[in-house]
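One chain of protein is taken out of this complex; the other chains stay put.
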Amino acid sequence: MSSIDLQTKEIKPARNTFTHVARHIGGDKPASRYQEATIGLQPTQNFHYRPTWDPAHEIFDASRSAIKLADWYVLKDPRQYYYANWTITRARQHEAVEANYSFVDSRGLLSRMTDEVRESACKVLMPLRHVAWAGNMNNTYICAYGYGTAITAPCNFHAMDHLGIAQYLTRFGLAVDDPGVLDAGKNDWLNDPRWQVLRRLVEDTLVMKDPMEMFVAQNLALDGLLYPLIYGSFVDEHLTLKGGTAVAMLTSFMPEWHDECARWVDAVVKACAAESDENKQLMTTWIQAWADRAQAALAPVAEIALGEHGQEALAEVRTTFNARIAKIGITL
Amino acid sequence: MDKRVEKKKLDLGSRYQALTQDLQWNTSYQPMEKVFPYARYEGIRVHDWSQWQDPFKMTLDVWWRQQSDKERRLYAVLDAFAQNNGQIGVSDARYVNAVKLMLQVFSPLKYALHRALAHSARNLPGDALRIATQIQASEQLRHAQQTVHAASVYNKYFNGMHEVPRWYEQAWYLAPVKSFADDLASAGPFELMVAISFGFETLLSDTLFVPFMSAAAHNGDLSMVPAGFSSQSDTTRHKQAGITLVKFLLQQDSLNIATVQRWVDKWFWRSFRLMPMVAMLQDYMVPKRVGSWKESWDTYVEAPVEALFAELAAYGLKKPAGWQAACAAKDHLSHQAWNAFYGYGHALAFHTWVPGNDELEWLDRKYPNSFDRWYRPRLSYYAQCEAAGKRFHHHALPMQCQVCQQPMIFTEPGDGRWIAYRETQHEDESFHFCSDQCQTIFANEPDKYVQAQLASHAILQTSGSETTENALQASIADLGVVIGRDNGEFHGSEDDTNFTLWGGGQDMKEAQL
Amino acid sequence: MSNVFIAFQANEESRPLVDAIVADNPEAQVVYSPGLVKIDAPNRLVVKRETIEEIIGRKYDLQELQINLVTLSGNLDEDDDEFVLSWKH
Partner (left out) sequence: MSVTAIGAYTHEPHDTADRFTAPLLYVAWDEHMIFAAPAVVPLSMHTIMADVQSKVLPKLYGAHPEFERIQWSQVQWFCGDRMFTPKPKGTLAEHGFGHKSVLRFRTPGLEGLRGSCG
């Protein structure tokens, strides 16, 4: 009845969404919260002052990247994240992490782990706090200097995710060992020759200028090889077999997160490449170069983690990665 | 050491410390100056970054949990509001114009803060501060997005909200906001932290969000209120970061004091020059009043800022240079703003009106020193014109301040009679300012402010015509604002008629009986 | 002497917080306006976890108070047991 009452009062909407959103979604129809919170949010013109930190560009300036897009809002996030549903998703995942900690705690799983497993886990995972920190820096960079909210907003979330991972790793270290383990990890990161190739790569990403190349280097190439290697081959397969299930439980956020984000990363790269041959060429060059470098940088890490099986595992990860890239439509 | 001993839970401080600090390292394959290329040019000296800590000791696990809790509540309310046609439950359709202003001003502004903070959050070379800044950057995006979501349902039923991005970029009356945002975004990572966290958030943000949201609650806006309160709770953390950051910079090196003082002076004033719109929101645009702008200035600005600076004096920081002038304006600001917007009402993207008689009485009670003397006669005159079928409009293009880009509507501090004019010659060109403070800001960095694209001038450059009669209105129409439907007089507007047709405001009236 | 203040959204969850603050700060003044409850106190205001726990009869983490927090003024000092606002003149 009430709907009929309402109709007699003719409470009819004058429009279904904002005009600038309608233009992007093909007409005035109900738009999602993701669309309304994303499309057109970033100003594009009439900037009053040049940045004092980069007088050669406008405040928001698409020419900071070599990638050219007629409309930067083609870089859609398939997860449709805006702040609220992103933070709610992460909080839910965090509840699962807490539940895992409780479970591990209540069953005394950590004390049942051998010293060998514990040490091996710390040896590999603790330096990765710093890799995650760089991922945080780089995605914050893309958020700051990228073009259009469609790419910059999820990069902000992605930056925070990386920080979350750095903090999860820290928490893991503190749970299984004394705080000295963090220092030991940092010491390895700075001084152990087996981490230096990776550290060099990471430091090189920290000084990159093109935000889209950085996106490829960090989010696709490096993370695309590192996460499957570390949380797949090492934690889930290797350590679990040796009685390190607890490690897998306490780091369960990371592989789950990586799988989720990979869909977004792929969508971004695919949309860039689909726009033009020039973009596709750029993407191909970048992916090839950074994936090769990342693979080389991870080789000694794979050895720390998996010993003599390291190279084999890394090669497998690379094969899977190449298949992923092929699915995007790019041939390496 | 036996690693199987039961581990003791870390206390809040140690946990924060462990999770936040020491992630960064001194790079050696790339020089630190390249990793943090913007750390030095502003001349700020920091000797020990570990001295700065987030007073709220926020870590991401806690943050995700808290924020998701807030978001679940907020979006549950927004869903219910949309499902129940909440938009017709507000006190009066005039109120919706406050929502329009929130959407036109605060969503883009918060977005600008988000991106600017990302710039700082990448470039400040201390872990703890950078992390707090990242959290803040993320939350500014939250506020921008939730303002859009809270306004979304209103946009479906009311005018003046349908194309905000274009308006924000080009509408003449939003230029003060855009120039403020662009000024921030073009600043270095230290200045913009002081600007946002201290100048804007600490000194002035409460006076916007707290009393206005309380008023919004009073007017039945169940959509904007939880969004506003919820965002201000984030801002509380940003304010604490701002206060502690300023103290930190002052303590790190005495050479920082002069620079920080200059930034505090500048950004307090630039933020204050966004306040006219806020002041008129409270005094004119909210049909059911909670308190006046002047009262909220006293409660949320004057008292806490005096207390804060009594403390900061020990660090060598003085009250912002414009403090006296800003306090002296509290009797005038909202009235001068509404007077201007009413006059330029044909060239906005919201409606204006003359307050009703009871509202005029309320204004008189709240502003015994100024309202009757200076401002009521103008409103009475507008009412007369309207009654005679000739609504008053001021068609001329407004002269704007070179720095804040507000139209030159402000009188000398504490006075209602003389418009304040300040003029500077720079490289054979005249530049005009609304105040001593804007003039000083220009004098400190002329090469920045000569770039400003003043809207009135831009309109003349594009129209190229010598007749300026309808240029202001035409410039708004060019942005997709439908003249008369999106702007002009409220009474008899489509918003007004529809709201009445829908039986809007009935719940409120019944509730009062 | 200057006031510090803290304000919460006026709802059921804030009620025990306000009660606890009033109990622990004899000079606190509570002001209600639509949707908002604001508490002023001269120079210092403390929120104690223990007092809140006594009122609500369960464990309470002081970081939870941020959910309904709207604003505050004064310097914040927070640990596991107390959330303190003060001016240090």
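Letters are used for the chains, namely A, B and C, taken in the order the chains are written, and counting of residues starts over at 1 for each.
Simple rule for what comes next: a contact is a pair of C-beta atoms (placed from the backbone, for glycine too) under 8 Å apart; a residue touches a chain by one contact, two chains touch by 3 or more.
From a predicted model like this one, the values you see are computed outputs, not experimental measurements.
Looking at the complete complex, one finds that the omitted chain is in touch with A, B. Annotation: of B:102, B:312 or B:408, B:408 touches the absent chain (contact as defined above). Set against the missing chain, the residues B:53, B:146, B:339 or B:473 yield one that touches it, B:339. Considering the complete assembly, chain B touches the hidden chain via residues 37-38, 41-43, 188, 191, 336, 339-340, 343-344, 373-378, 380-382, 392, 394, 396-400, 407-409, 416-419, 421, 423, 429-432, 445-448, 450-454, 456-458, 460-461, 464-466, 468-469. Against the chain not displayed here, chain A makes contact via residues 50, 52-55.
Throughout what follows, only the chains that are shown with their structure count from here on.
The chain closest to the protein's centre is B, with centres computed as averages of CA atoms.
Taking each chain's centre as the mean of its CA atoms, A is the chain most distant from chain C.
The centroid of the Cα atoms in chain A and the matching centroid in chain B are 32 Å apart.
The mean-CA centres of chain B and chain C are about 27 angstrom from one another, to the nearest whole unit.
Averaged C-alpha coordinates put the centre of chain A at 38 Å from the centre of chain C. Chain C has no residue in contact with two or more other chains.
Across the assembly, chain B contributes residues 69 that each touch 2 or more other chains. The part of chain C that touches chain B in the complex is made up of residues 2-5, 7, 9, 33-36, 63-64, 66-80, 87-89. Of all residues in chain A, those touching chain B in their complex are 6, 9-11, 13-20, 33, 36-37, 40-53, 59-60, 82-84, 87-88, 90-92, 94, 97, 110-111, 115, 118, 129-130, 132-133, 136-137, 140-141, 143-145, 149, 152-153, 156-157, 159-160, 163-164, 166-167, 170-171, 174-179, 182, 186, 189-190, 199-200, 203-204, 206-207. On chain B, the positions that touch chain C within their shared complex are 11-13, 55-57, 62, 66, 69-70, 73, 206, 209-211, 213-218, 225-226, 229, 232-233, 235-237, 239-240, 243, 290-291, 300, 303-304, 306-308, 310-311.
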